[in-house]
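Quick notes on the structure that follows.
The complex is shown incomplete by one protein chain, all other protein chains being positioned as in the whole.
Note that the chains are named A, B and C in the order they appear, and that numbering of residues resets to 1 at the start of each chain.
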Amino acid sequence: MTTLRIDYFAQLRELAGTASEACETAHATPGPLYEELRARHGFPFKASQLRVAVNDAFVPWEHPLADGDVVVFIPPVTGG
Amino acid sequence: MTTLRIDYFAQLRELAGTASEACETAHATPGPLYEELRARHGFPFKASQLRVAVNDAFVPWEHPLADGDVVVFIPPVTGG
Amino acid sequence: MSVRQAQSGLFRVAHAPVSLEALRAPLHVAEAGGFCSFEGWVRNRNEGLPVEGLDYEVYEALALKEGEKILQEAREKFAIAQAVAMHRAGSLKVGDMAVWIGVSAPHRDAAFQACRYIIDEIKTRLPVWKREHYVGGEPQWVACHHQGAAHTHHS
Partner (left out) sequence: MSVRQAQSGLFRVAHAPVSLEALRAPLHVAEAGGFCSFEGWVRNRNEGLPVEGLDYEVYEALALKEGEKILQEAREKFAIAQAVAMHRAGSLKVGDMAVWIGVSAPHRDAAFQACRYIIDEIKTRLPVWKREHYVGGEPQWVACHHQGAAHTHHS
């Protein structure tokens, strides 16, 4: 099991009801982790609509997760 | 004969030694008038390098000159 | 200036208005003959709905890194002297400046191209989300217009 922190922004934060949660997971990469969280919180986005960041850097969906990682799923951005 | 005023800017003003001069001419259009002034003042520009304005509006070189017109030969511009 | 903004200071996320003078200062370098800037202002309507104001939520640690990266890309791609950008976070009213980009360069071509590059990249890559407040309606997260672009961009 890997111990992670998940931070949420925008719609995901509102649907999760929190800006941050601790998470113990058996998933080795962000892809299946997102599917689990999506089912739990009812997120509307498919993984293909999102990007993922680990420890404040964009990473590929196959990035291996490690204890203590902070994971953020990035909904479609609307800055500017 | 037509009585005109010629205003000069930039290099033409310096070479003519004046910003403005009165002129009586038999020329009906700005083209031959410029050639006469060019010979008199030693202007370096061919007419094809210039534009011409009459009474503060750009005009074609075939524009007919009338008594009281203010004529300006416009050297290549370098604003901006 | 917070530690997070200190990376180079040329890209910043601001929680209150920043003066144009402060934003422009780093661009005045000797070889700069042209300056191009772009600003995004909060509009009074979006897709037909009357807008009162909006909130920008920013994933700040990542936005600062990504913003600096975008500026660095612009410096590498175009013959510019300097590039600066700022994105607002928090609550803004109609007419407020949401984003500011300034580029100085020896010649205007590079200044225009780099400025355009930076705003386009900010809009597709910067982790920032806009929630609009409507006159007589519920606030809404604005839907992304660049979804395809955003996700093919760095694949």
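In this text, contacts are C-beta pairs under 8 Å (C-beta built on N, C-alpha and C of every residue); 3 or more make two chains touch, one makes a residue touch a chain.
Bear in mind that the values here come from a model prediction, so they are computed numbers and not experimental data.
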{"item": "Chains in view that touch the one left out, judged over the entire complex", "value": "B, C"}
{"item": "Touching residues on chain B - with respect to the absent chain", "value": "7, 9-11, 13, 48-49, 51, 53, 56-58, 72, 74-80"}
{"item": "Hidden partner chain, residues of chain C it touches", "value": "20, 28, 30-45, 94-95, 104, 106, 108, 111-112, 115-116, 119"}
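Criterion: only the chains that are shown with their structure count from here on.
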{"item": "Chain A and chain C, separation of their C-alpha mean positions in angstrom", "value": "25"}
